[in-house]
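Following this message is one structure expressed as structure tokens.
Heads up, one of the protein chains got dropped from this complex, but the rest are sitting where they should.
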Amino acid sequence: MQLCLFLGCNTPAIRPDVERAIRATMPVLGIDLVDADNYVCCPAFGSFPSADEEAWLATSGWNLSIAEEKGCDFVVQCGSCYSSLRMGREHLMHNAAMMNRVNELLDPTGRKVTGKSGVRHVSEVLYREVGPEKIASHLKKSLEGLHGIVQYPCHTLFPSEVVGFEDSARAPKGLRVLTEALGASVDGYSRELQCCGGAGGFMKSTPEQAIEFAQSKFDAILEETQADFIAVSCITCLMFMENVQNTINKKIGEERYKIPVFDYNQLLALCLGFDPKEVSSICNVPRDSVIDRLVPVHPA
Amino acid sequence: MADKKPIGTVLVAGAGISGIKAAIELAESGYKVVLTDDSPQIGGILAKLDYQFPTDHCGMCRMLPLVGREYASQYCMRKSLFHENIEIMPFTAIASVQGDGGNYKVQLLKRARFVDPAICNEMGECIDVCPVEVDDAFNHGLTKRKAIYQPIPHNTPKMLLIDKDACTRCGECVKVCTTNAINLDARDEEETREVHSIILASGVKLYNTREFDDAKSYAVSPDVVSSLAFERMMSGSGSYKGGEIRRPSDGKPAKNIAWVQCMGSRNRRQKRDYCSSICCMFALKEAVLAKEYGGADVETTIFYMDMRTFGKGFQQYRDKAVEEHDVQLIRCRVQGVSLNTDGSLQMRYFDPETNEFSVNDYDLVVLSTGQVPFETHKKWADLLGIPLDSRGLLATAPESKVRIAGKPGLFLCGSLMGLTDVSEAMVSGTAAAGEASKFLSAYGVDSTREEAIPEPPARERELPLISVVLCRCGEKAGATGLDYEMLGAALGRISGVGEVLAIDSVCREEGEAALADILGKTQANRLLIGACQPFMYRRKLKNVARQAGFNSSLVEVFDLFGIARRGMVEPSTGDWTLRAVAEVRAEIEKLKYKPALQVSVLPINQTALVVGGGIGGMTAALSLAGRGVPVHLVEKGGQLGGYLGNLVEHTVDGLAPVAMAKDMQLKVLQNKKITVHLNCEVEKSVGTLGSFESKLSFGDTGENTYLHHGAVILATGGREGATTEYGYGSSETVLTQSELKQGLASGSIDASELENVVMIQCVGSREKEGRRYCSRICCMGAIGNALKIKEMNPDARVFILYRDVMTYGFYEQYYTKARAAGIIFINYSLDNKPQVEMGEEKPVVRFTDPVLNLEMEIQADLVALSTGVDPVDSNRRLADAFGVVLTEDGFLAEADSKWRPVEFQKVGIYLAGTAHSPMPLRSVIMQAEAAAQKAYTYLSGREVHSAAVTSTVKDALCIRCQRCVTICPYGARSYNEADDCIDIDAAACQACGACAVECQNNAAEVKGWSDKQLMAVLDAKLMDSLFSSAAG
Partner (left out) sequence: MDLQEASNKDLWKDIYKTGDLHFCFNCSTCVSGCPASHGDPPLLVRNLARLVILGLEEELLQEDTPWACVSCSKCEEMCPMDVKPFEMILAIRQWQSANDETRVPQAIVEIYKRGYTQAVGVNKELRESLGLPPLKTLTENIEQLELFREMLMKTKVVSENDYMFGE
């Protein structure tokens, strides 16, 4: 299966090791990736979608036209990109006048959008398309003996009819199943579905409360789980959940919060035997405690 | 001679309380009923409820017939039901229905129980040996049961069955069953029935927190339960062990309990844009009970949106819950529940009182789950080949809640109308029975009027000689280990006992024949039969005796196998055959001193009096006249139609009362059976069921006339409340909702000129100093007017200032529609009422928007006040004239707010419509049909039979203190001034015995329960205990 990789802004610019992990792992599992040349910002919710509907959807249209030209669906890791593209496509598909207007705008650029290409989240592709069994069968190393918790990207859950792929957006399973496929034990906890709080303007507008909000989640993790790591599947969750731990530590003046955070594809890449230096090197919370404990898998 | 017409037969599909009520009403009118239920038991949801508000008790038996009590079981209804004319078929599905109005062929699928209840001796050894344990669905998984089980813990007979899905067919139960009642290879059986009419009473599917996705955010632990499961947590036959309510997860006491309202309901996103009507009262009741059953330190919080206390007495119950029981009400819908590590449940909410967020931990969260009706409605529509309406529900005729549109002979009742409380279930069941009875009467089938077997004379003056007949009950006897010979010998030695005989299966034909044979030969003058389930067989066995020349009042049936079972349960108590002897001895002593009782035949004047010429009264009159009953219709005013029929052109739900009333008026006037008396009031009415005499006085001429009739329906109406609040009276721009309605209809108010209209709800209502009650119809009325204004002038802004929007049930759609139309709803509370000030040109309304917490004011072109519904003043005179009771609010007080909503304590008098309480027109019509049916049950026959057991007065001992008159809850006793004595209305008396207890002189007595008898019984029992202790 071929999918067109939509990288967004943060991943290639700030966390290219995640990009590397995705590019490394997907083909192993039978997903061929093609690049989205000349793509632009998804657009982020804080940009055009907050300023002008037409500019928003024209930008979505620009991006969607790239996948359409490649004749396949987008695959996206960034939660915001995924949600923005899905929502943009949804708006276009349900509003013929807007679809026409966007194509009018796209026309001079030599592009056209019809909506024939879909937008898929990388965790959905792994969960639904590849499946945990296939993943498990390819492992060279495993997370056995390690406990993790998972952070579902809100943007892959809500609103379920636009972005969802879980059986229940209120009781999702995908990321847990995928992480368990790598041999880890996944602990549940009371605030599992609490948003990381990193997206949008919450942190920017009222940082003190945003940090408190995040801390309540980390406190629950510490108190209720034996988490050795946190698995996410969204670039914002990844960056925020790392950074905020350091921020809180600085605030309280002690190194209380230091749980390594991985993008799922990074964990996958590690377990498929890729070099940690390539697929998992950029971080603000040290990851050695996990990387050093990977267990080699011997073919049965 | 004309052909004998067939007996009218009705299928009632669904044996919840509305179905049971419909069945009883039809059976009482002499029709045959087939009562089916999908589940293995009857009773529906109510079987799970130990407590109902406002009394917080059960009261199901109050729906049983009061007159001719001996035709039906007089027994705890939660245990079972019996009526001669009702064939009960639990665990039976309707597979197909063919045919049309008056001629339906119904294919029934009787599901296999694998245990034959006719053979089962209910010893329960099979349950003990069954190795399979599963969640007990009756208790919502709070307890476990076996694969072979009793569906309802309190059922009699136990009606055991095997859960096919759980059973492993290990055969252990078969091995221990001594009566061969278990057949693991039993199959479902098909059966075809021909019926003339069908009443759908299946109820609807309920919202299940395990099934629906939107519950997943809440149902995060076993300690999040549905409201029905919570009922089982407070029930002794559920998980309640006394003292404390325990949370299911770990049995720790639940001290902090929260209710989350509207779970699954009022949800447009989930395509469930309706209210489930009953949950608010349900939650209030549960919160009150939680304190009672969980300890005084229990804290209760209800998260709600609108506390829908729309029914009679609801608001008062809410006030009591909040003020006396300290139930916290928080107007906020929470997004979910999260599970803390210690098992407690956390909810975060925005508290409108403080305008701040709060986070609280609870031990238990109860989700107020409601209905999911569409699936059930679709199922029926497919089965019956009828279309669904635009909402996806079975369509009833516009004005009727129970008559299915375009399908003569098809009716529905109960929760198929939308979830109903007990009262509405009773009314709808009775109304559906009434509609079916009207249909059958027009269709030309007969009712069974059993010819009474003449009562042979009693030989009570002879020395008592008792013949004791013991039923061996086929093979059951062997299993009980009852030693017949020993028992027989012991009984034979008791003085007064002539012979002790045993026969097989007295419940079957051969048993009856054997009994008749014995009676033909015996010298005895009294007969005591030991069998099982006396409530089921008593009447039949008495008839056998009567035919054999025995006076039936001197025949008694006792529960031999009940005694046998009691002996078996505790084998350690020694020789239980001896105990059985003692028990039977008590029965013998009671029968020995029993006087012969007479059933009195009460002649019925088959004429009805209907008081009130509004739509309710006319509905009742036409309903009765249509079945051939002559009716006198009395109206206080100069014309028929009442308040709605003269003043209200349209209602929000699409009815046209004025047009409807005109049409009905024509029908009333053309109907030869109906005599209309205008400008007329009833001054005085005396008499009892079957023979009332009423004095009518005509206001216009001052003349009087007397009427004789057999029953009365009081259907007086109400009127719009009066107010002086909010500047009413000082300006034409402040007006009542009905003035606005009429102004809009007549054109005297030009909607196109309106810029801002403010409506204020609950004016003078739901307040301590005013109407304490909710008038139920004002929210719909205001929404109707607001929508009308928006329709005529979409640019007009309409603000509705409300306390709780009472658009219960499917009325919710009008609330939604109103908001969609841009009508703005602003909540206010009693401590912060809106202010209206007369500005220079226009009134200025000041209020606080609680969402923004902002004080606002607006210049209104019109201020419309919802002033509620007041009872008419004449209710007081009416109550005096008929000797019935008024509520504190001035409405007529029904016999029982839940179970007997259209009856008075006094038999033969019924009520309907706004006389009862304010209600929407369709409910008025339904109540009128129900009241008509209640009256018709008796008016359709030339006589009714009183019960044999009633109270009496020993005149010589009576000092006329009249305390018995005061205490009688049925109004059966009165003081007869002319003859200076106490009169007893034999039809009204229910033999409760309150008078006998109250009477200081032993003058009041219940026949068959004399002091002499009871002392003899006590002696026998005491002798037994002396004997036992001596032996022990």
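Think of it as A and B in the order they're written, each chain with its own count starting at 1.
By our rule, contacts are C-beta pairs under 8 Å (C-beta built on N, C-alpha and C of every residue); 3 or more make two chains touch, one makes a residue touch a chain.
Everything quoted here is computed from the prediction, not taken from an experiment.
Visitor: From the touch rule at the top of the page, work out which displayed chains the omitted chain touches.
Guide: Within the full complex, the chain not displayed touches A, B.
Visitor: From the listed residues B:535, B:825, B:882 or B:970, report the one that touches the chain absent from this view.
Guide: B:825
Visitor: Just one of A:83, A:142, A:225 or A:265 touches the chain that is missing; which is it?
Guide: A:83
Visitor: Could you tell which one of B:105, B:268 or B:708 touches the chain left off the display?
Guide: From the options B:105, B:268 or B:708, the contact with the absent chain belongs to B:268.
Visitor: Which one, A:3, A:139, A:154 or A:291, makes contact with the chain that was left out?
Guide: From the options A:3, A:139, A:154 or A:291, the contact with the absent chain belongs to A:154.
Visitor: In the whole complex, not just what's shown, which of B:297, B:353 or B:855 touches the removed chain?
Guide: Answer from the full complex: B:855 touches the omitted chain.
Visitor: In terms of residues, what is the contact footprint of the unshown chain on chain B?
Guide: 217, 262, 266-270, 305, 331-336, 347-350, 352, 357, 756, 795, 797, 815-816, 819-822, 824-825, 827, 849, 851-852, 854-859
Visitor: May I ask you to list the residues on chain A that touch the chain which is not drawn?
Guide: Touch with the absent chain occurs at residues 7, 9-10, 12-14, 16-17, 19-20, 23, 35, 37-41, 43-55, 58-59, 62, 80, 83, 105-106, 108-110, 154-155, 157-160, 163, 169-170, 194-195, 197-202, 204-206, 208-210, 212-213, 277-279, 281.
The rule is short, and it goes like this: only the chains that are shown with their structure count from here on.
Visitor: Touching chain B in the complex: which residues of chain A?
Guide: Contacts found on chain A: 168-171, 190-191, 223-224.
Visitor: Looking at the complex, which residues from chain B come into contact with chain A?
Guide: 213-214, 216-217, 336, 338-341, 346
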